[in-house]
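For this depiction, one protein chain was excluded, whereas all remaining protein chains were kept in their positions.
A and B are the chain letters, set down in written order, and residue numbers restart from 1 in every chain.
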Amino acid sequence: MPDEMASPLIRGRGGSRYFEATMSELDAPVIGILGTGDFSRSLARRLVASGYQVMVGSRTPKRSVALFPEEAEVTSQMEAASQADLLFVAVFPEHYSTLVQLKPTLAGKTLVDVSNALQINKDGPSNAQQLADLFPESVVVKGFNTISAWALQMGPRDGSKQVFLCSNSSQAKNAVAQLCQRMGFIPVDMGRLSSSLEIENHPLYLFPSWRIPVLCTLILFTVFYLYNFIHDILQPYIRAGKNNFYKMPIETVNVTLPSVALVMLALVYLPGLLAAFLQMWWGTKYRRFPNWLDRWLTRRKQFGLCSFLCAALHAIYSLSLPMRKSARYKLLNLAFKQVKNMVEDSWVEEEVWRMELYVSVGILALGLLSLLAVTSLPSVSNTVNWREFSFIQSTLGYCALFMATLHTLLFGWDRAFDPAQYHFNLPPTFMLVLILPITVLLGRMVLFAPCMSRRLKQIRRGWEKSRHIRFILPEDNGYSGPEDISNV
Amino acid sequence: MPDEMASPLIRGRGGSRYFEATMSELDAPVIGILGTGDFSRSLARRLVASGYQVMVGSRTPKRSVALFPEEAEVTSQMEAASQADLLFVAVFPEHYSTLVQLKPTLAGKTLVDVSNALQINKDGPSNAQQLADLFPESVVVKGFNTISAWALQMGPRDGSKQVFLCSNSSQAKNAVAQLCQRMGFIPVDMGRLSSSLEIENHPLYLFPSWRIPVLCTLILFTVFYLYNFIHDILQPYIRAGKNNFYKMPIETVNVTLPSVALVMLALVYLPGLLAAFLQMWWGTKYRRFPNWLDRWLTRRKQFGLCSFLCAALHAIYSLSLPMRKSARYKLLNLAFKQVKNMVEDSWVEEEVWRMELYVSVGILALGLLSLLAVTSLPSVSNTVNWREFSFIQSTLGYCALFMATLHTLLFGWDRAFDPAQYHFNLPPTFMLVLILPITVLLGRMVLFAPCMSRRLKQIRRGWEKSRHIRFILPEDNGYSGPEDISNV
Partner (left out) sequence: MPDEMASPLIRGRGGSRYFEATMSELDAPVIGILGTGDFSRSLARRLVASGYQVMVGSRTPKRSVALFPEEAEVTSQMEAASQADLLFVAVFPEHYSTLVQLKPTLAGKTLVDVSNALQINKDGPSNAQQLADLFPESVVVKGFNTISAWALQMGPRDGSKQVFLCSNSSQAKNAVAQLCQRMGFIPVDMGRLSSSLEIENHPLYLFPSWRIPVLCTLILFTVFYLYNFIHDILQPYIRAGKNNFYKMPIETVNVTLPSVALVMLALVYLPGLLAAFLQMWWGTKYRRFPNWLDRWLTRRKQFGLCSFLCAALHAIYSLSLPMRKSARYKLLNLAFKQVKNMVEDSWVEEEVWRMELYVSVGILALGLLSLLAVTSLPSVSNTVNWREFSFIQSTLGYCALFMATLHTLLFGWDRAFDPAQYHFNLPPTFMLVLILPITVLLGRMVLFAPCMSRRLKQIRRGWEKSRHIRFILPEDNGYSGPEDISNV
């Protein structure tokens, strides 16, 4: 949200003054680009399309000219450096030193460092800081490194539109931010140049927030798969020589997936519960949670989506069961047996009810989980206010957890008490799996008890046990939504 | 991305002059925060990360200092008030009066009211207006109340990034909007301070636009479920003592869901049709639709998504049918019967064709509905132009309605003429359900008639029956897309 008046004051303050003058007077300011690689060419095309005059500084202007759009002027590096006041440095960082000859010409000008690191660099200095050291009289702005030549050329469609910018001069940063916005990107101010290391590392990260949830899913899957393999396949084979190995690709997977889904879903709601109990125990909200709990709280969305993926795969696997040849052969053999034994009606009312109920409840649980998954899409969650977000993620989420637990309980029916299920003395999987979600649901119910919920509300509004004489601090904005989210 | 320097003109106009001066001169302006609650701390962290100097005014600075990031200065309220020109008031509204001592110091400064209401307040005055009354010499900007401490701390990821701002001073509003953008949020100008009531109420609403569509879905579901229960379960039980109660969790639900889905889908297209006929009848588009129609027109997306949810659940329920124990038992008993009766081939060609056709058409209808649902995601609809949006929502939408109707007709086949279907003299559900969509489809076809469509087009371009002498008004921008959307 801009301000359309700028004072004559700035005009005298060096740096980008010519830039601004040209902006208002010539209607299309000159932007320089040093380097003629892919990025340079895409950038030139984009700048031209956004209404800028572009001067490309090349070591071999005659050879390079064919690669650039007609509207861009391809010239020597020195010429470009002297004509433009804002220059993009589209040169590999290892060759920055080749630009040193331009030093006096670039003094007082803005250099945009668009380079990337080849591997994560934790210690610094960043490429941008090295550039700043080489050109101490120029102003360096870091940015555009997360944008690819591809995105520049095609327009900002796929991939992120955000351009992270940092610089020690907010003047220069603003000019670049503006440029950025005209090109259709979204500038994000990251502060001073010291942030450039982080900005350069950013595109090298690979789903950092997904690492633990995905790892967790894989470990749970492996453990449960092995357990089910031993329980359902190995044990009957050893005991009775029954060859059930055909179950490995589908049936065992299909018993494992819902187990993982249910445990992961419980893990979404467990940290909030722990946080609430910790606050109750401490009697204050002004104490920091341990680090692992903090990180867990911020990963709940990822845990939830992993759970949803498993649940959705479980649904497809389940639906595919009757179409398999194995199911058909079994049915045919059963039919043969029924005829042989002259059983007119094989209907077992209890078995029918059990299955109708758990299938129906399971479908509803999946429906609720789908709603949760859809509302966690950035563009959807962007349109709901916090109360709505909290309603979906907390109320609907607990409903989904409850339905999924009920689905498992109905699936179990009375088998928990059937010794035939305890092969090798191992309980059936569904029993192990139920421990965590039932604990979470009971914990949530405890917090619903009037004395508990009242106390928690007090704490969340700032009350502290340790200073019960003290009046409630007249602070905070009375906003209860987010705390509900983060803590329950 | 804004401009932090304002012209000398403004510099003489009180208010935020020092703020703007510091902005351009010290490169990191001082922002004050009064209060030390959760919101205050998250805000401080965020401001520091966005490159601002932060001064937190606390009643107990020594005790509070540990809660804030190192870079923020925690000091007395008076000190913060005197140093900063823009201050966030992160204090519970009921304690605003405790700040009165700062009144002279805060004169001419900008106060941002971030408070929330605890319940919907229809009458006012809003918290922000109360603050403005307490500090008549300061400029109050309302905003950030929809942003949670959580979102501030984590960065604007989940939940909305929009910050609704209002103030009687557009100067101050711009400064806050700027701040807002630097912190990564999207400022939305809501006009003068009188809008603050609406802004404060905003986070308290719970899906207002979904209320009627969801209610409608639930009522239809209940009515159809009861009807089906009587028709398919109760009647056979009473007449023939047949125990079909096992059908309640799945089969009855699965007959009810498609009925709801089809009726809801027809309700998406009915209001546009009504609007078109009203315009034809009135002979003008310059008359307001009745209120209920206006509101219905704006809720079509929600109706459509409810319909899609029912259709998707119907698909999953249908696909789960053969995996149930009940289906297996029935099949086994049928096999037994077939063997007993020595029927070599039980194939019924007509039944086979009926089912192959209605299943295939049903799947295609679901596919079309899925496309509609996906394109109603904000981020997808954001990338299509109006002609494309209209093509999807109107053309593809009517195709989906047609396919869904055909699916039901094929499902019905010749059963409408089979007296055995009329238990208790009640027609089978699919017949009731077909009335509305067939009406809508016929209505749409009437509008396709050349004379009708020509007249409608004239009306939509501004022609009026009552003034047929009058030439067509040289107004409007000739844009036909949106009217098509809103009216057909």
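Quick notes on this structure:
Definition applied: a residue touches a chain if its C-beta (ideal position, glycine included) is under 8 Å from a C-beta of that chain, and two chains touch if they have at least 3 such contacts.
Keep in mind it's a predicted model, so treat the numbers as computed, not measured.
Among B:Pro322, B:Pro427 or B:Gly443, only B:Pro322 touches the chain left out of the display.
From the set A:Asn168, A:Thr298, A:Ser320 or A:Ser453, the residue in touch with the chain omitted from the display is A:Ser320, counting the whole complex.
Among A:Val114, A:Cys216 or A:Ala276, the one in contact with the hidden chain is A:Val114.
Where chain B meets the omitted chain, the residues involved are 1-3, 5, 7, 9-10, 157, 168-171, 188-192, 285-286, 298, 301, 315, 318-319, 321-322, 331, 334-335, 338-339, 343-349, 351-357, 359-361, 363, 366-367, 370, 376-389, 391, 461-462, 473-483, 485-486. Taking the complete complex into account, residues 1-8, 10, 20-21, 23-24, 27-28, 35-40, 49-51, 59, 67, 90-95, 98, 114-116, 118, 145-146, 148-151, 154, 157-162, 174-175, 178, 181-182, 184, 202-207, 246-250, 253, 309, 312-313, 316-317, 319-320, 322-333, 335-336, 339, 377-380, 382-383 of chain A touch the chain not shown.
In this text, only the chains that are shown with their structure count from here on.
Rounded to whole angstrom units, the spacing between the C-alpha centres of chain A and chain B is 23.
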